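To start, I am sharing the structure in question, which I have written as structure tokens.
Take a look at chain A:
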Amino acid sequence: MPIVMDHRVEDRFLAAYERYQSMNGTSGPLSDLSQKAIERFAEVGFPTRKNESWKYTNITPVINRTYQIADPETTTVDGIEGLDAYRAVFVNGLFAPEHSILDGLPSGAVVESLHGASEDDLIQTHVGTYADYHQEPFTALNTAFLKDGVVIRVSSGVKLDRPVHIIHVITADQPILVQPRTLIHAGEGASIQVVYSTELKGSTSALINAVTEIHVSKEAQVEFSDLQIGTPTTSRVTNLSVYQQNQSKFQSDVFTFGGEITRNNLSIHADAEHCESLLHGLFMAREKSHIDNSTFVDHAKPNCMSSEYYKGILDEDAVGVFHGQVLVREDAQLINAYQTNRSILLTDTARMFSKPALEIYADDVKCSHGATTGQLDKEGLFYLRSRGIHEKDARRLMLTSFAGDIIEKSPIQALHEVIYGHVDRMLS
Partner candidate 1 sequence: MNTDTQYLHQVAESDYEHGWSTEIDSDTIPKGLSEEVIRLISAKKHDPDWMLESRLRAFRHWEKLASDTDKYPRWAHIQYPNIDFQDISYYSAPGNKPRYDSLDEVDPELIKTFEALGIPLEEQKVLAGVAVDAVIDSVSVATTFKEELAKHGIIFCSFTEAIENHGDLVRKYMGSVVPYTDNFYAALNAAVFSDGSFCYIPAGVRCPMELSTYFRINEAGTGQFERTLIVAEEGSYVSYLEGCTAPRRDENQLHAAVVEIIAHKDAEVKYSTIQNWYPGNAEGKGGVYNFVTKRGICEGAGSKISWTQLETGSAITWKYPSVILKGDHSVGEFYSVAFTKGRQQADTGTKMLHLGRNTSSTIISKGISADRSNNSYRGLVRINKGAENARNFTQCDSMLLGDRCGAHTFPYLEIQNPTAQVEHEATTSKVGEDQMFYCQQRGISEQDAIKLLVSGFCQEILTQLPMEFAVEARKLLAIELEGSVG
Partner candidate 2 sequence: MKSILNIQGLKASVEGMPILNGVNLSINAGEVHAIMGPNGSGKSTLASVLAGNEDYEIDGGTVDYLGTDLLDMDVDERAREGVFLAFQYPVELPGVSTMNFLKQAVNSVREHQGLEPLKAAALLRLAREKAALIELDARLKQRSVNQGFSGGEKKRNEIFQLAMLEPTLAILDETDSGLDIDALRSVSNGVNQLRTPDRGFLVITHYQRLLDYLVPDFVHVMVNGKLVRSGGRELALELEEHGYDWIQDHLPE
């Protein structure tokens, strides 16, 4: 009888890393970072539910599967209807210039592949600086396998006239692991909107482990819209890390529909005075879909404002998680931080776990949070029905307006209709 050794699931990823390195070479500006990241990953391994921040999300079944890291194949790109935007397309994580539309970018704005980016310095300084691979095992894994990604650079004072749409196309006939990487650098007073979406071709299962780093310089404005339409066989872990400087403004609008397991980590480090950070999220799930939004706002300096608003609708056997943490550090006075989470459960088997936490070490602050979970408002429903509206339509109307609160916060009009469309499909 042969002796079977039990392997840690992490060991498979470590072995894959070795093979990946020998294929792709170990030189280049980021190889050092990659090496440190894999060492860290080997040390900490994947999170389990014993880890406080993964208490309500069990990622183990997803990482226990075998995935391949596949090269891109020829494919097509759908884009978002009605969205007039510059377009950067990545297929299985690699930049695909033939699908990208970047003509007409104003001078001072660059959208390019991380691999062979024009400014090594910028890459060296910023990649891996905001997304902390020490803390997050998934970020460590992404950083270890870092080969390509997108860099968006907007020089000081440049304001982009149209959003930049980053599309990740994933195409494979075998289960696939894709680890997209994005760096957005907005210079002083620059302004940019980014739309981030994923398109899945083929019916195989996929694990997407995305890391995005955003540097918002003094007086710059960045808006980041993340639109994810999941399938029952795709799981996704995202780490979006934002670093804000003096008088900067950052807004995120995260829309998540379905997917097997989704974990959106969003961390904001407001490291200067007079920063404004708006975090909006809408999540809708049905069947056995599981969506976990975990946010962390770190107020390190005084006179800043952050406002967080997440809403969820959970149907069938779906599970929703909201974990919001606001940290106000010592001497970070005059902070206004707000956090709201509202969820609706549509069935007996849907579940919602909410954990809105405040950790405060400065006294002259105004911080609050609110969370509610319940059913649709019965009185509202009755009112609509008393006007002759069928119950089904009344429910849909109310749920749409519940979701609309978040949708309307997106500054990109073209997205509204598209997202309302997804809401409607989820409700039918």
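Here is the rule we use: a residue touches a chain if its C-beta (ideal position, glycine included) is under 8 Å from a C-beta of that chain, and two chains touch if they have at least 3 such contacts; residues count from 1.
Behind the choice of candidates: all candidates are chains of the complex that A comes from, given by their letters.
For clarity, every value in this text was computed on a predicted model and none was experimentally measured.
The listed chains 1 or 2 are all part of this complex, yet only 1 touches chain A. Taken together, the chain A residues at the contact with candidate 1 in this complex read 52, 56, 330-331, 333, 343, 345-375.
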